[in-house]
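The excerpt is restricted to a subset of chains, each kept in its original location.
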Amino acid sequence: MRFDETYSGKVFIKSHPNYEESKAVLYGMPMDWTVSYRPGSRFGPNKIREVSIGLEEYSPYLDRELGDVKFFDAGDIPLPFGNPEKSLAEIETYVHTLLADEKIPMGMGGEHLVSLPVMKAVASKYDDLAIIHFDAHTDLRENYEGEEYSHSTPIRKIADHIGPKNVYSFGIRSGMKEEFEWAKENGMHISKFEVLEPLKKVLPTLEGRNVYVTIDMDVLDPAHAPGTGTVDAGGITSRELLASIHAIAASGVNVVGFDLVELAPVYDHSDQTANTASKLMREMILGWVK
Amino acid sequence: MRFDETYSGKVFIKSHPNYEESKAVLYGMPMDWTVSYRPGSRFGPNKIREVSIGLEEYSPYLDRELGDVKFFDAGDIPLPFGNPEKSLAEIETYVHTLLADEKIPMGMGGEHLVSLPVMKAVASKYDDLAIIHFDAHTDLRENYEGEEYSHSTPIRKIADHIGPKNVYSFGIRSGMKEEFEWAKENGMHISKFEVLEPLKKVLPTLEGRNVYVTIDMDVLDPAHAPGTGTVDAGGITSRELLASIHAIAASGVNVVGFDLVELAPVYDHSDQTANTASKLMREMILGWVK
């Protein structure tokens, strides 16, 4: 695998031209073939890059500039259309290489299932890993209509892998009764409906821990993120999500990787959701890559 | 009138196949011909059914599943295009039948005028009836440019019918000066701009009363419900509307019927408003049909 080859597509603003010198690596995982409802998130990563040109590189929230962080935009991982197993395997291999090179993985989805191989790779490096998960949906099914690897199962799979007690979900407002019950019985943290307040209570308990953060855009209310696969009313505002990112940045946790998934540009209007995703990515880079 | 005939269109998820065994009946009132501004709400009911397939049947708010409530989706009432008087008469007849069969009527509009014949039918059964009304608009005109039956008059007509003191409006932020004055002079309750807080104060005073609830989607802010006939800035969030539904569910009032009107799919984007309407309907069914 080579990361330094000439990339002919667009890149996130202010990404560093050199892989070796970079501390973090941004990459797209353009897969959407297991979703049951509205596909289209395969185009999410490139759209985030495209609209990043409209961002200021300075964050008045964090008083820091993108130029202060060396990150490399490696483009999208080439994935075989319609083959989830092979796709997941390739993502996992890819992230292992990043971790071997001491890079912080920063992923862009794609459907939420792409987070699973990333989290597994990261968990193999950090054995105290905790997962912070922002989402409207539990994603805790064991399988979806018989298929084990589905957009509905990634959090369950990783919880099975690293232990449910190490997984913290926030903003959940949709799921099957059985999923909520499983979480409760197995000691997994689920904050229903709310994000910022419970997060502020959880963060001190994670102080010093290595943490992977996975954000599904649909944790936002449809008013704030219409451009996603499955919208669900009653979500949080982009202000609250920004404040949550800043709360993690100000806490004592050590973010060792993160992703932002489920931006589906075809359902977006005038790039509203894409612009928000792009700003969220800037804040995560500036707040979490230290 | 027959309700058990084979219906060839789509139905709301988990609707019961049998009318007789059902406690509540869901029906569409696809009429939009008296609106002065943007027509299109005639397609609202079928759109709510269509997107309901994306809903979980379980509500984490109420800890109850759709399978726990027997309700029958009877499809849309066939209405004569462009003939409001005949349309209203047919709706009224239809609801009288439902009530005679001891069913709880659950309507989907259509323009707000469709609520009038339903409320009249319900009022003929329950003589202590109170109306809870969520809306951006007063809908209190005596007539609209000479036409007595218009989208601007239904609340006035029902207030005249059951007495203004039995009507409680919430979230109102638009109307003529005369309408607000008429309400004040006649002892009708209007909460301007606000919904949840005043509702919580009103509900205890209605304890034990039979109540009909009518929700105009435009009580929501345009950010939360762009897909409606007349948007008006400064409205409430979908979170607040969900909380209001749950407040009614938790109160001591007896909901004997309800409707959700003014979803206009053609002005909606990626079904944002439709998905919200569908979720609101699930919460009303789970919270109010006991």
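We call the chains A and B, going by the order they appear; numbering starts again at 1 in every chain.
By definition in this document, a contact is a pair of C-beta atoms (placed from the backbone, for glycine too) under 8 Å apart; a residue touches a chain by one contact, two chains touch by 3 or more.
Keep in mind it's a predicted model, so treat the numbers as computed, not measured.
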Number of identical chains in the entire complex, 2 depicted: 6
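As a working rule, only the chains that are shown with their structure count from here on.
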List of subunit A residues in touch with subunit B within their complex: 37, 172-177, 180, 192-193, 221-223, 226-227, 230-235, 267-269
Partner subunit A, residues of subunit B touching it in the complex: 54, 56, 58, 60-61, 63, 65, 221, 223-224, 237-239, 242, 269-272, 275-276, 279-280
